[in-house]
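One structure is given below, represented as structure tokens, and several questions about it will come after.
Shown here: the complex without one of its protein chains, the others still in place.
Let's look at chain A:
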Amino acid sequence: MAKAKGRKQTTLITLVSSALTGMKRSMLIRRTALPVRMMRYDPTAKRHVLFTESKRRRAPPNLQFGFGRKLEKDK
């Protein structure tokens, strides 16, 4: 079976606890996703903490949503 050329639409990332306890989470996300941050439980810190991506990915498209308000560039 010939391998189809082209990239996968998803990528595996690891998120590191901002409480510096060394706790990590990994997940599969779309390549186009914005930088992932999530509040999850850290058992070493014994509380919910912020988990952020450990590596910088290729920058996703710079989407700016105004949600009714004017963007900086349009002001």
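Basically, a contact is a pair of C-beta atoms (placed from the backbone, for glycine too) under 8 Å apart; a residue touches a chain by one contact, two chains touch by 3 or more; residues count from 1.
The criterion applied here is as follows: contacts and distances are computed from a predicted model.
Engineer: Can you work out the missing subunit's protein name as recorded in UniProt? Choose among "NUP43 isoform 1", "Mitochondrial ribosomal protein of the large subunit", "TAF1A polymerase" or "CASP-like protein".
Structural biologist: Record says "Mitochondrial ribosomal protein of the large subunit".
Engineer: Which parts of chain A are in contact with the chain that was left out?
Structural biologist: Counting over the whole complex, chain A touches the hidden chain at residues 18-21, 37, 39, 45, 47-50.
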